[in-house]
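Taken from a larger complex, these chains appear in their original positions, while the remainder are omitted.
As written, the chains take the letters A and B, and residue 1 is the first residue of each chain.
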């Protein structure tokens, strides 16, 4: 019954990429822990770059500097 | 001082239903654990069906198949 939460910045993640993340994360816990995929949840949170900080500054500011 | 987080797919949850979830979850911890409602938080997250996976596929895909 794993629960997997993936948080990434909201920068154009496509429906196809989301489906790949969900499939890949589910496969991972099935392969490593022998879990039942039927009760494996994957939730993707997309976070605005203003709302995600690293090293004390927003991702918006980091992107402006080329990070 | 409980904190309760309810995650559901974003599929038309109404303000009335949200108020019922908040009231019901608060009542639950008051009844079972004798907690003080004044310091009980309930946060509801509504997740896009593309972003919630079960059994390795998105809820969007599952809905298309009638789940």
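Note that in this section a contact is a pair of C-beta atoms (placed from the backbone, for glycine too) under 8 Å apart; a residue touches a chain by one contact, two chains touch by 3 or more.
Given the structure is predicted, the values throughout are model-derived calculations rather than measurements.
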Overall copies of the shared sequence [whole complex; 2 in view]: 6
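The working rule: only the chains that are shown with their structure count from here on.
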Separation of chain A from chain B, taking each centre as the mean of its C-alpha atoms, in whole Å: 20
Partner chain A, residues of chain B touching it in the complex: 7, 47, 50-58, 60-61
Interface residues, chain A side, partner chain B - complex: 15, 18-19, 21-23, 25-27, 37-38, 40-46
